[in-house]
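One protein chain omitted, others in place.
Which chain is which? They are A, B and C, in the order written, and residues in each are numbered from 1.
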Amino acid sequence: MAFATLPEFLAMGGHAPYVWSAWGLTAVLLLGAVLHARFERRQVLRQLRRRVRREAHQAGRSGRAQPIQTSRGGSTNEA
Amino acid sequence: MSLRLQAQSLACERDDRWLFRGLDLDIRAGEIVRVEGPNGSGKTTLLKILSGQLADYEGELFWDERPMRKARDAFLASLLYLGHAPGVKAALTPLENLAWYQALAGQAGGESARFRALEEVGLAGFEDVPAGQLSAGQQRRVALARLVLAPRPLWVLDEPFTAIDRDGVAALERRLVEHARRGGCVLVTTHHELTPCAELRRIRLGGGGADAGI
Amino acid sequence: MPASEGSLREGVAAVHEEPRGGLAVAVWATLKRDLVMLLRRRSEVLNPLVFFALVITLFPIGISPDPALLAAIAPGLLWVAALLAALLSLDSLFRADYDDGSLEQLLLTPQPLALLALAKVAVHWLLTGLPLALMAPVLGIMLALPAGSYLVLAISLALGSASLSLIGAIGAALTVGLSRGGVLLSLLVLPLYIPVLIFGAGAVQAAILGDGVLAHLAILGALLALALIFAPLAIAASLRISING
Partner (left out) sequence: MWAFINKLRSPKWFYAISARLQPWFWAAALILIVTGSVWGLAFAPADYQQGNSFRIIYVHVPAAFLAQSIFVSLAVTGLVYMVWKIKIADMAATVMAPLGAAMTFVALFSGAVWGVPTWGTWWMWDARLTSMLILLFLYLGVIALRGAFASRDSASRAASVLAMVGVINIPIIKYSVDWWYTLHQPATFTVTGRAAMPMEMWLPLLIMVLGFYSFFIALTLMRTRSEILRREASKRWVRELAEETT
């Protein structure tokens, strides 16, 4: 252990602003990346489900049994 | 002299949308093939694939019964492609424009051939006027002069009738038919209705490729 | 119809026996065509030169007319301003050909696209890089550039701007299909220019300090050799991408 007490640890021998801002930014960016990835995944799944529902609905309304595979429509690359 | 362009189960996907799928083509000497379809059905893309500009397709292409990959040089040397844009430099005169194309093709033909080609397309007297001063139709004619200039057997023409007047259209149609009769081969897209003749064949691309394959 | 059946056959036969010297003819014709075209629109050739002179004029006004200070920063200033001036004309390198359809035709010749593109880049250098290099010593006088470095300035710019044209052409080829490629082009290309800038300005600085400049010029030459090997391939690949939109 390089530090005897917690305040000493936080003070970083007078270099606190530098050490903690560098570490802080890194932590924020890494966490942000993880949260963004999770949010992205949920959103993609949500859009996918909506699209499946919409197309199932359209297929049902037009009265033909349409296989999922060939039904197309809507923009594919909205990302 | 065999002349045969084949495509087997040709498919093109652009950004997750199939322009066409399962397209089989067999184009031989003496044919005029008109590619038809509504806007956005992939006519231009098909012509670009068949003229070797786009490598981004599935399926196989054959030139003279050899796979396109191996026959590419021979194919390009037999091909004359005219795209949407005429490929005519505004700053150069029609003669200079043609001279560049001659050199690109490695042809020996001299100035007289260029004069004759320009005369053929009705540009006699305009040989030394910078192309920028010519009308859109005349610029298109400069491009069409390449049909006369270079004896290439395979013509791939994307909307060649654009901006051409009625006489020019008739002359161009005659030229296509004549080319086919002499053993050449023409692949063309156009909104203009071609006069039916024995050599004419049609390929239809459907919207989104639904009826083109599968 | 003058092209009879015979001539079609002949033509077909002719294309099967590869035309000899076809590549040299095509490259030469492309060189000549681009030179003629640019020389007919002289303002396009002159604009980068005027820009170069203007930027160099701005610095003494913006910083200080003190000759000692100007002399200290002159090598870097001249090099940066020349680099920006060369960048200015890069956007139009392939754009006209793209717009009028000549680029498609260039892609469809049996000749290797990389070499034809190289011919176009050579024209860009001849009408941008080389005049800038020749003009730089004059502007050097205005910046009180110490004597003895003028020749090195011109040589380093001539050598370096050839690399700049080659590297820049990759960016121009990548962005030619984009409607607003100009700013993006600078963003793509400027980071790649840094080594050339370092050794180019370094050569002039070394000449002022009386150090040997050969090492710098040799490195500039090596960079040019590398660019000559790799850039044409990258340009050709990029043009094929751009033409597909």
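Just so it is clear, a contact is a pair of C-beta atoms (placed from the backbone, for glycine too) under 8 Å apart; a residue touches a chain by one contact, two chains touch by 3 or more.
Everything numeric in this text was worked out from a predicted model, so none of it was measured.
Participant: When the whole complex is taken into account, which chains on show are touched by the absent chain?
Facilitator: Within the full complex, the chain left out of view touches A, B, C.
Participant: Looking beyond the chains shown, say which of C:Val36, C:Leu84, C:Leu115 or C:Leu192 touches the absent one.
Facilitator: Spelled out, the listed residue whose C-beta touches the missing chain is C:Leu192.
Participant: Among C:Ile170, C:Val204 or C:Leu217, which one touches the chain that has been omitted from the display?
Facilitator: Selected residue, touching the omitted chain: C:Ile170.
Participant: I need the residue numbers on chain B that touch the omitted chain, in ascending order.
Facilitator: Chain B touches the chain not shown through residues 14-16, 56.
Participant: State which residues belonging to chain A touch the missing partner chain.
Facilitator: Where chain A meets the chain not shown: residues 1-3, 9, 12-15, 18-19, 21-23, 25-26, 29-30, 33-34, 37, 40-41, 44-45, 47-49, 51-52, 68-69, 72, 76-77, 79.
Participant: Just the residue numbers, please: which parts of chain C touch the chain that's not shown?
Facilitator: Per the touch rule, chain C residues meeting the hidden chain are 170, 174-175, 177-178, 181, 184, 187-188, 190-192, 194-195, 198-199, 202, 223, 226, 230, 234, 237-238, 241-242, 244-245.
Assume only the chains that are shown with their structure count from here on.
Participant: Centroid from C-alpha atoms only, then distance chain A to chain B, rounded to Å. What do you get?
Facilitator: 49
Participant: With chain centres defined as C-alpha means, what is the inter-centre distance between chain A and chain C in Å?
Facilitator: 43
Participant: Suppose each chain is reduced to the average of its Cα coordinates; what separation in Å results between chain B and chain C?
Facilitator: 33
Participant: Would you mind listing the residues of chain B that make contact with two or more other chains?
Facilitator: Expected reply: no residues.
Participant: Along chain C, where are the residues that touch chain B in the complex?
Facilitator: So the residues of chain C touching chain B come out as 1-3, 5, 7-12, 14-16, 18-19, 21-22, 25-26, 28-30, 33, 36-37, 40-41, 96, 99-102, 104-111, 116, 240, 243-244.
Participant: Applying the document's contact rule, which stretches of chain B touch chain C when the two form their complex?
Facilitator: 1, 48, 51-56, 73-74, 76-79, 81, 83-92, 96, 99-108, 116, 120, 130, 148, 150-153, 175, 178, 182-184
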